[in-house]
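One structure below.
Apart from one protein chain that is not included, each protein chain of the complex appears where it belongs.
Right, chain A next:
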Amino acid sequence: MAEPQPDFLHKILQRIDLKTGKDAVQARQVVARELKARGVSALRVTRFATAVSEIARNVIVHGGGGHFTVGLNAATSYLDVECRDRGRGIPDIDQAMKDGFTTAGGLGRGLGGAKRLSDRFEIETVPGQGTTVRMSAKI
């Protein structure tokens, strides 16, 4: 797995505990607000906020809850988001990224979709220990 960017989340803007659907809504609303405040277009705001919503919901539904952090990477002009949980992890990440793969009767489009909707996307997962997704939108 690639090392995270050294300046990822250089300046932290907000942290939210992810426990319920309401927390996922709050997380993607914060992301949308921060992008809009920096003049990012409506389409790009919607794309990245949707990606964040998918990953935050996965933390709640599959990861048993976790933490969301949003911050800035001033050097490279990215808005960075990290979603982290200490859940069961994902045994086969290539399989999980494929559209249509789900273990929960979902659509199985969240992970693959979130990657397509982000400008940068990386996932780190250890079975039995948890999952961390780092994703960014260019600002």
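The rule we apply is simple: a contact is a pair of C-beta atoms (placed from the backbone, for glycine too) under 8 Å apart; a residue touches a chain by one contact, two chains touch by 3 or more; residues count from 1.
Here is the rule we go by: contacts and distances are computed from a predicted model.
**Q** Given the choices "Sigma-70 family RNA polymerase sigma factor", "STAS domain-containing protein", "ABC transporter ATP-binding protein" or "Indolepyruvate oxidoreductase subunit IorA", state the protein name listed in UniProt for the chain not shown.
**A** "STAS domain-containing protein"
**Q** Specify the residue from the set A:Leu9, A:Ala49, A:Met97 or A:Met135 that touches the hidden chain.
**A** Among A:Leu9, A:Ala49, A:Met97 or A:Met135, only A:Ala49 touches the chain that is not shown.
**Q** Touching the absent chain in the whole complex: find that residue among A:Gly66, A:Gly113 or A:Gly130.
**A** Considering all chains, including the one not shown, the answer is A:Gly113.
**Q** Write the list of chain A residues that the hidden chain touches.
**A** 20-22, 25, 28-29, 32, 42-43, 45-47, 49-50, 53-54, 57, 99, 106-107, 109-110, 112-113, 116-117
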